[in-house]
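Every protein chain except one is present and positioned as in the full complex.
Then we have chain A:
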Amino acid sequence: MIRKVLVANRGEIAVRVIRACREMGIETVAVYSEADREALHAKLADEAVCIGPAALADSYLSMEKIISATIISGADAIHPGFGLLSENSRFAELCEKCGIIFIGPGSGVIAKLGNKQEARNTMAAAGVPVIPGTKEAVYDPGRGAEEAARIGYPVMIKAALGGGGKGMRVAESPEEFEKNFLLAQTEAKQAFGDDSMYIEHFITHPRHIEFQILADSFGNVVHLGERDCSIQRNHQKMIEEAPSPALSEEKRREMGETAVRAAKAAGYVNAGTIEFLLEKNGNYYFMEMNTRIQVEHPVTEWITGIDLIKEQIRIAAGKKLGFTQDEVRVNGHAIEVRINAEKPEENFRPCPGTVTGLHLPGGKGIRIDSAIYSGYAIPPYYDSMIAKISVWARTRGEAIRKMESALGEVIIEGVDTNVNYQYGILEDADFQKGNVDIEFIRTREEKAARAETE
C-alpha cells in the first residue's frame, strides 16, 4: 500500500491530489519552486520541499531533484498530475529504477503511446479506426507532397513528438504544402529537437470526443463515458462537458468498447484517456491516448460518481477495480469551464498579478478546483489556468443555466480573467443547441472580427 505520496506538480491539480490523499489517510509531500513559496499546494501538504528556482527546467521538470526529494522525504509514490513530467517515460523509468511507485502507467506504455506513430500502429492493429496518413516519418517536403496526394487533401502536417499545437500545420492544397511543411518542421525542430514529420488526412469540423478509461493490473478495463471537448482555442480546451450531446446511446457504447479495446491493446494500466475526432457523418478516428489524469476529469467524476484520483492511487497500489463496466452508470450532465488569468481582448495574453479580492460561487452541484486565494500572487512563470468551475445538473440545459449562474457570481480582483469571455460562449445559441465542433471558437472570433469591420 502507499503511505506517503509526493505530488510532483503545482496549482489546482496538486491541491486536488493532496485532498484525495488526505481523504485516504495517505500523507503528502509537496514540491515547490522558489516562486511558489506561498502557493496553496505547498501550504496544504503535510510536508513541502523546495526544489529550486522558478524556471520549470530547474524545478518542476528536474527529474533528479524530484527523485531526490522523494527519497529524502520518505515518500513511496509520486503523483505527477498533468503536464510537466506526467507523460515523460524517462521520469517514470527513473521512478521504477528507484523503487518509487509512479502513479500512472508503466514507462514502456508511456513511451509507446507518446510516440504518435507507434501509438497509431498499435491502434490500427487492434482494429481501432485511425486517420489515413503516412506510416513512416517524412523529412523531405517533396516526399511529403507525394504522400499528401495519396492521402487526400486537406492534410495535416504534424511533428512526431508534437503537442499543444506546436509543429502542426494544415495544407488545404498541393500549392501550399511545401511552405507549411517547412514551417511545421522548423517549429518542431526548435520545440522538440526532432524534425520527424507525419502527414494525415485533415478532418474538417469534427468534434473532439474523448473516453475516460480505468485499467487495473489484473487486465480489467472499464470506460467511464465520454467528454466533449470541442470548445477549443488554438488546440487549448476551454469548456468541456459530459456526456456529449452528439452521441446516441448506441454510438456511446460502440466508441466506449473501442476505447476499452484500445487500452487493452496498449497494455494500459491506470487512468487514461483515448481521444477521438468525430466527423459529422458519425465516423470517428483515434487521435491519441493521454497517459495521465486530465484537466477536465471533474466532469466525468460528476456524472459517474467515481473519484478518479483515488482510483489512480488504488490501481497504482496494486488494487483491483472495485466495479465492472455494467456497474458504471452515467447520470445527468456536467460542464467544466477553465478560468485563466489572461486578457481575451489582447489575444489572451497571460496576466499574472496579485489577487486582491476573491469570491467564488458555491451551492448544490457546483464544484471549484483552484489554488488561488485572496492575497495570492500568481507567478508569471507557469500556466495561466487559475481555477476550474464545474457544475452538475439533471439535464444539459439546466447545467448550462447553473454554469451561467455560477460564472455570474465570480469575482476575481487584481488580475484580468476570461470569465466574461466564457460567459459569452455559454450564451451562444449554437452552443446552447449543442451545435459545436472544434472550429467553434475560431468561427466565432472570425464572425466577431467581421462584425467589427462592417
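As a convention for this text, contacts are C-beta pairs under 8 Å (C-beta built on N, C-alpha and C of every residue); 3 or more make two chains touch, one makes a residue touch a chain; residues count from 1.
By definition in this document, contacts and distances are computed from a predicted model.
Comparing "4Fe-4S dicluster domain-containing protein", "Multifunctional fusion protein", "Phosphate transport system permease protein PstA" or "Cytochrome c7-like domain-containing protein" against the UniProt entry of the hidden chain yields the protein name "Multifunctional fusion protein". Listed residues A:Glu27, A:Glu275 or A:Asp437: the one in touch with the omitted chain is A:Glu27. Remark: the omitted chain is touched by one listed residue; of A:Cys98, A:Ala125, A:Ala149 or A:Ile411 this is A:Cys98.
Contact with the chain that does not appear here is found for just one residue of A:Ala8, A:Val49 or A:Ile67, A:Ile67.
Residues of chain A in touch with the missing chain: 1, 3, 21-22, 24-28, 38, 40, 43-44, 46, 62-65, 67-68, 70-71, 74-76, 90, 94, 97-100, 373-376.
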